[in-house]
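A single protein chain has been omitted; all remaining protein chains appear in their positions.
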Amino acid sequence: MNQVLEHRSAGAAQQTLLEVKDLGISFGGLKAVQNFNLTLPSAGLYGLIGPNGAGKTTVFNLLTGIYQPQTGSLSLSGKNLLGCKPHEVTAAGIARTFQNIRLFPNLSILDNVRLAGQIRIRPKLLSTFLRTNGYREQEAALKAQAMDLLEIFDLQDRAEDLAQNLSYGHQRRLEIIRALATKPSVLLLDEPAAGLNPQEKLALAQSIRQIRDRFEVAILLIEHDMQLVMDICERIVVLDHGVTICEGTPQTVQNDEKVIAAYLGAIADDA
Amino acid sequence: MSASDVFIEPTSRGVNILKSATPILVGIALAVAIQFLLPSTVGPYYSRLVIDAGIAMILAVSLNIVNGMTGQFSIGHAGFMTIGAYTAGSITFYSSLLIWGTAAKHGSFLGSGEWMFVIACLCGGITASIAGFVVGLPSLRLRGDYLAIVTLGFGEILRVVLQQTGKVVDNAETIRNAPLTTFATVPVGGAIGFDGIPKYTTLFWVYAFLAITVIFAYRLKRSSFGRAMLSVREDEIAAQAMGINTSRQKLLAFITAAFFAGVGGGLLAHESGVIISPKDAGFQRSFDYVIMTVLGGRGSITGVMLAAILLSALPEVLRDFERYRIIIYAALLIFMMLSRPQGLFGIHEIWDFFPKSWKTLPWKKSPREEAQ
Partner (left out) sequence: MADFLQTLMTALAIGSLYALIALGYTMVYGVLKFINFAHSDIVVLGAWLSYSFAIRALPLVGLDAHNPTTPPPIWMTAGIFVAVLALCSLAGFLIERLAYRPLRRAPRLNVLITAIGVSLLLQNVGQLDFVFGASPQKMPALLPNWELLRIPFGQGESIRYVVLPLIDCIIFAVSGLLMLALELLIFRTKFGTALRAVSFNTDFAALMGIPVDRAISLTFMLGSALAGAAGFLYVLKFPSMNQPAHSVWVLLGLKAFVAAVVGGIGNVRGAVLGGFIIAFVEQFGAYYISSNYRDVYVFSLLILILLIKPTGLLGSPVREKV
């Protein structure tokens, strides 16, 4: 609990990085997400929770340009991101992981990371064919960056293995590494603890904080593990049926009646 | 050591240039060797087979960029080849007529005629890559089978349009006197094909172009471009999320693949004993190349080359069973798909199958060392 307070006081001085106003989308008649608001400060660590089907992943898809929002606005450090394609959003500085792991299974671990790192380079076809010195330098730098990242996360020895041969926990880790390789300012983690055992979850909680500090990223986290969310997040947004029903510190959220009703259902109906 | 410290020492710059140039030089040297040694040892019949296999390899390796590496499904590759063939063929045929008064072969090995032919092949490649751009556009909207059908439709439309072209004009005077009216009918032979193209294609040119195609494809695959293409094949949405402009990669794959297909078409049009005709653009020929890429393995350059050699040789091996040839061919194809669905090499290259001891040569570094 102390830690939470600490983070909050640190957060007060930070400036706004990601600003989301009234974001909304509907599929057919279904209003998947409505009036979603979020102000994420730099180096903030926020949580996004809600029952299954509440629209959490849809929010991620809206933020990353996979779905185009029908209402609202979206900006990163004051730069408008509305109407950007997914790769442009990533280039602007928002990286994400996926709930159902989406690595490139037949590429090596190194290539998975290198690929994400090449977002900032502009290779030329002719120099690629001729393998000019400039090309060799560019590729060597890419490789070194990727290996550095892998070393931080202790995967350097498996660099040449195919991603599909990693264990589930390592695959989740590689997804985070890959997202970090794009050098984001905002990192969106979609259920990073899903399928991990208690020890791995503890380690993950630790490393999420470390990632935030070391890579200076703001993190928005979707997670079902309440313990983990309450422990590490500074603020939490609760979604239900696409609507934000509560927003605040872990304490506020824990004691909010609407949140309890959304998770346990029946109480609200009886009341 | 961090990434920003990476630089290449000035002394190794020269070595690198040599390293980069060696494969290309070796490839061309091999082409020269084949040109001068092969015909005298195996005779004209087998030399022609080797030419056919070489052209098939150029087409299969280039199609592999789209189908194997980028994971798009094109069955219109023969269309690009035919565009290259007709473009290159008309350039050499009509330029020869205008310059030398006859469409016959002009000059000897590396003579002026051959250089005209090489430029014509490159022009064929450029025209084909423009078509590749146009055909690649639907790939931005369509997925999988739907894209396949559009590429198939492209080949079929091309076939019908080429059938409606005018007769070949083989009289230099007619062209000189009324160039506009002569060329307005697009005189490339109509349904019967474009006969009379000078026969410049030799073992040397086929294998020199093959060397360039293969080195290009290999270096592409191992570069940032190649990784981006492979990522589109593996998971398009994840690729976008990693900042890859998937539309750009798909178009690039179509354009480069079509370029080499066009060059291959130029070589085919100038091969002796071949008359390029509209039906070469049809889907049946495209199927042949698709089969080669699937049989070789998705994205495996060496696998696809081997498949191209095998499939070019197979009809000749089965020549004695003329009536049953295609039946055996089809049965082998089905058997192959049922027994080894990943193709000959899967996603691997041939050297992945060599014993480990071959790979850990003393001068090879581990990835970590290499990065430093």
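We call the chains A and B, going by the order they appear; numbering starts again at 1 in every chain.
Heads up, the rule we're going with is that contacts are C-beta pairs under 8 Å (C-beta built on N, C-alpha and C of every residue); 3 or more make two chains touch, one makes a residue touch a chain.
These numbers come from a predicted model, not from an experiment.
Participant: Which listed residue (A:Gln34, A:Asn61 or A:Asn112) would be found touching the missing chain in the intact complex?
Facilitator: The one listed residue touching the chain not shown is A:Asn61.
Participant: Specify the residue from the set B:Pro23, B:Gly153 or B:Gly196 that touches the hidden chain.
Facilitator: Considering the complete complex, B:Gly153 is the one touching the chain left out.
Participant: Footprint of the hidden chain on chain B, which residues?
Facilitator: Spelled out for chain B, the touching residues are 67, 73, 138, 141-146, 148-150, 152-154, 156-157, 159-161, 163-164, 237, 279, 282-284, 287, 290-291, 294, 323, 326-327, 329-331, 333-334, 337-338, 341.
Note that only the chains that are shown with their structure count from here on.
Participant: In whole angstrom, how far does the Cα centroid of chain A sit from the Cα centroid of chain B?
Facilitator: 42
Participant: So in the complex, which bits of chain A are touching chain B?
Facilitator: 64, 66, 85-87, 90-91, 95-96, 98, 102-107, 110-111, 114-116, 118-119, 121, 123, 125, 128-133, 135-145, 147-148, 156, 159-160, 178-179, 181-182
Participant: Mind pulling up the chain B residues that touch chain A in the complex?
Facilitator: Touch residues, chain B against chain A: 1-4, 6-8, 13, 16-17, 19-20, 215-216, 219-220, 223-225, 227-228, 230-231, 234-235, 237-246, 252, 256, 347, 367-368, 370-372.
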